[in-house]
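Below is one structure, written out as C-alpha cells, with a few remarks after it.
Note that one protein chain of the assembly has been removed; the remaining protein chains are unaltered in position.
To keep things simple, chains are lettered A and B as they appear, and every chain counts its residues starting from 1.
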Amino acid sequence: MSSTAAKETVSCTVDGIAFEVPKGTRMIDAAARTGVDIPHYCYHPGLSAPAQCRMCLVEVEGAPKLQPACTAEVQDGNVILTASENALKAREGVLEFLLVNHPLDCPVCDQSGECKLQDYTAAEGRPMGRLAEPKRIIGVDDFGGDVLFHGDRCVMCTRCVRFMREVAQDERLAVVQRGDKAVIDTFFGEGLEGNIWADNVVDICPVGALVSKDFLHKARAWDLDRTPSICPNCTQGCNITLQVRDNQVMRLKPRPNAEVNGHWMCDFGRLNYQWVNRTGRIEAPLVREDGKLVPMSWSDTLLRLANAARGQSTGVRSVVSPYAANEDLGAVRRLADALGGGSGVFRVESGEEVVLPGFPQLALRSDRAANVRGAELLGFSRAGDSTGMGGLEEAESFDGVILVLGDDLEDASADFGQRSKLFIYVGHVLGGAARNADFVLPSTTFAEMEGSFTNVAGRVQRFWPAIQVPGMSRPAWQILGVLLSGIIDIPAPARPGDAFATLGDLSPAFGGMRFEELGAEGQPLEYSRR
Amino acid sequence: MTNDDGKVRKIRPRNPGFAGITGEFDLTEAQIRGTDYVGARPLDGGHPSVAGTMPYQLTTRAPDLPLFEGEYLRRLEKVLSRYEDRRAALLPALHIVHEIRGYLPPEAMDEVAERLLLAPAYVRGVATFYTMYNLQPLGRFLIQVCTNISCNLCGADEVLREFLEQTGTEIGEISENGLWTVLEVECLGACGFPTAVQINERFFESVKAEDVPAILKRLEAEVPA
Partner (left out) sequence: MLSEHFGDPEARTLEGWEARGGYSALRKALGESRKDIIEEVKKSGLRGRGGAGFPTGVKWSFMPKDSGKQHYLLCNADESEPGTFKDRELMRWTPHQLIEGCLIGAYAIQASHCYIYIRGEFFEATQILARAIEEVYEAGYAGKDVLGSGHDLDITLHLGAGAYICGEETGLMSSLEGQRGEPRVKPPFPAVSGVFKKPTTINNVETLCAVPHIVNNGGEWYQQWGTEKSTGTKLFCVSGHVQRPGNYEVPMGFNFREFIYDVCGGPPDGRTIKAVIPGGSSVPIMSADELDVGMDYEAMISAGTMLGCGSVIVMDDTTDIVKQVRRMVDFYAHESCGQCTPCREGTAWAAKILRRIEDGWGTESDLDTLVEISENMTGKTICVLSDSAAAPITSSIEKFREDYLALIGAGTVETARSA
C-alpha cells in the first residue's frame, strides 16, 4: 500500500459521534475508538474474522440488513447504530440462541466472572428463557496438555480452531459434525499435548468451554487481583498479568503487546510460576556471629556490612541471577566497582527455541530467564552449562569479596566462599553453600517489586508488585543502594526510577532512558537516541 | 393459450414417463447404475477431468487393500492435476478411501492427511461435515430412504417403517446377517418419483411399502454365495 492510500480516511458516525477513520477500518474497530465495545464472540483482533457468531450485528442507516461489524468496513458517510432497536433485538436473539444448549452451570464454571456470555446476557439478554425442550449434552473431553473441553458451554465461535490453524499453524482442533451437532474436537486420541502454544485457546475462549487444568476450580475470576508484569521464564519478555488471590499467584495470562507477544504466550512460561509462591523464604537479614547466622534489624545489618566492606580492595567476584531486575543487577555492578571491581557471572538454563509460526517475533527463547540481556549489558558474563549448573570455579575459591544475588548456589561445593574475606548473599532462600555467607540479605522476586527487565530484542519493560513481600525482604537495588551509600557516601536510591537512572553510567545502552517513560508496554534500548 | 398481454405462448408439458411412474426398480441393474450406457469405468479413473467421480458407495469392501497404490494412486494423481490447491483433492481422496473400505476409518483419514499435506484433525472436520461419508462400518447394503417433504407426502414414512421391519433393524444398525443398514435421509432429488430410496450407489424410485420385500430379495440375490 502506498503511503497516500494509507492516509485516506472516511468519515462515519457511531452512535451519534462523528469522526474519521482510515479507509478499510472495520466497524468494530471504528466503534472501539469511541469507546463502544460491540459485543462479539468470533471476532478476535489476533485472528481472522469469519462473522459467524452474529453477535456484532449493527444497524447501518440505509442498509437493508444488519451488518456484522467484525467484517464490514466503514464506508464514507456510514451512520452506524450499535444500540438501535433492531441491533439490540438481534443480539437478544443471538444470546437466547446461545443459551439454548448452554448448561447454565456458572456456579461451577471457571469462566464465571470473566465470561462474555454471562456479561452480554446480563447486559442485553432476555430476562427469562423460553426454552422448554431438553438440552443437547456433550460432556467433558480432555484435549490433552493443559486444556479441558466442556462442550456444552461452547458457543462455536471457533476462535480456538482458528488460533491453532492460523497462529500456532498446527491444526489440531477442528469443528466436527455440523449444524447443532457441531462440536470442537481433536483428531481422535491426538490432542493438544506437545504444542506449547495450546493454552492460548483457553485465553481466547470467550466462555468456559476451554479451561485450564492447572487453574481448574482454583479461584473465582472476581477474587483475582491482576497486576501487569513480565513473564520471567525466557528472554522473550512476554507481557503478562499476574493473577493473585490470597497473596498466591494463581495463573499468568498474556497481556497484549503488539511489539513483543501479540496476544499470546507459551505454556512453558505460563505454567512455570509455582516458584513465585514458594515458601521457606528468608524473612530477615542474617549476620554471622560466632560462626552462626543470627537475625538482625536492617539498620544493624547494613551498618555492620558497610563497616566490613569499607576498605576492601581485593576485588569482587559476583554471581547473579538472570531473573534479577535491571536495577538489581546495576546495584551489584556499582557495589562491586566500589569494592575494587571484578568479574561477575550469571548462569542460565537453556533449551530449544520454539517459534510461534503465525507471529514469528514471538518464541519461547532458548535462554530460560527474563533478564539475560540486561545482565550482559551490565557487564556480567555467562557461565556454566545449559542446565544452569557449574561455572562457579572462579568465585568459589576467591579470596576477596564474594557477592551473590539470587542464585541459590544449589550445585556449589560445600566450601564455596570459605576462603573469601567477605561473602554477601542476597537472595530468596537459604540452602547449600549460601549458608557459608557472612551476611544473608533477603530480597524480593520480580512479583514482589517494581523494576524492569531487558528482553532479547533489547526492549526494556516494567513490572509491578503483585504480592506482598515475605517478612523483611526488600528489593536488592534498595538493599545494595543503601549499603553503597554507607560505604562511599552517595545518596541511596529511594525509588526504582532512581536505581534505573544510574544504569546509563554502567552501560551506554541505557543512556537517556527514563523509568517513568517506559510505560506499560516498554521501550526499546536507546529509543531516545533513535 | 394466451397470457395477460395477449401473446400466444407455446407450452411443452413434459411427461416424466421415462423414469418414475414406470417403476424404475424394474429396470435392469445396469440401467439403474447407468452402466448400460456408460460401461464400467477403469479403476484409475479414466480421463483426468472425471477421475475423481467414481461411485464410492459400493457393496465391495477391501479392508486390507492399501489405499493409495497402483491404479488408486494414479487416480489420485490425476485428480491432483486438476486443481491449483492440493487441498481441493480432499473430497476425491476420501471418495477413494470410501470406495475401498466402505467407510472412513481414523487411520485412513490420517493417511489422506499425510498424502495431501493436511492436518488429521482438519480431515476429520471435513469428513464429518458430509453425510455420505460413513464413519463406521455399515451393512453391505446401505438403504437410504428419503423422508423429506415430497416423498413424505406420498408415504415415505411407511416405506421407511417397512424397510426397518423387513430388515429387523433400528435406524443406523447393522442387521444380524450383516446385509442391511437403513437410514432416514434428506431429499435425494427424485421428488417426482416418490418414495426415492438410494441403496449404495443405486437409486430406486417410486417405491411403495409393498415393494420393499421384492427389493430386498433382489439385493440379497446379488450377494455371492
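What we mean here is this: contacts are C-beta pairs under 8 Å (C-beta built on N, C-alpha and C of every residue); 3 or more make two chains touch, one makes a residue touch a chain.
In this text the structure is predicted, and so the values were computed from the model without any measurement.
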In the full assembly, spell out which visible chains the left-out chain is touching.
A, B
Just name the one of A:L57, A:A331 or A:L503 that touches the chain not displayed here.
A:L57
So one chain is hidden, and I want to know which residue out of B:R101, B:R115 or B:R202 touches that hidden chain in the complete assembly.
B:R202
Tell me which of B:R74, B:R87 or B:R161 is the one touching the absent chain.
B:R87
List the subunit A residues touching the unshown chain?
50-55, 57, 64-66, 68, 71, 89-90, 93-94, 96-98, 100-101, 130-134, 136, 155-156, 175, 177-182
State which residues belonging to subunit B touch the missing partner chain.
1, 3-4, 9-21, 32-35, 37-39, 41, 46-50, 52-53, 55-57, 82-85, 87-92, 94-95, 116, 125-126, 129-133, 147-150, 152-154, 186-194, 198, 201-203
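Definition applied: only the chains that are shown with their structure count from here on.
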Report the inter-centroid distance (CA atoms only) between subunit A and subunit B in whole Å.
55
Show which residues of subunit B lie in contact with subunit A when the two form their complex.
106, 109-110, 118-125, 128-129
Flag every residue of subunit A that touches subunit B in the complex, lowest number first.
165, 170-178, 185-188, 190
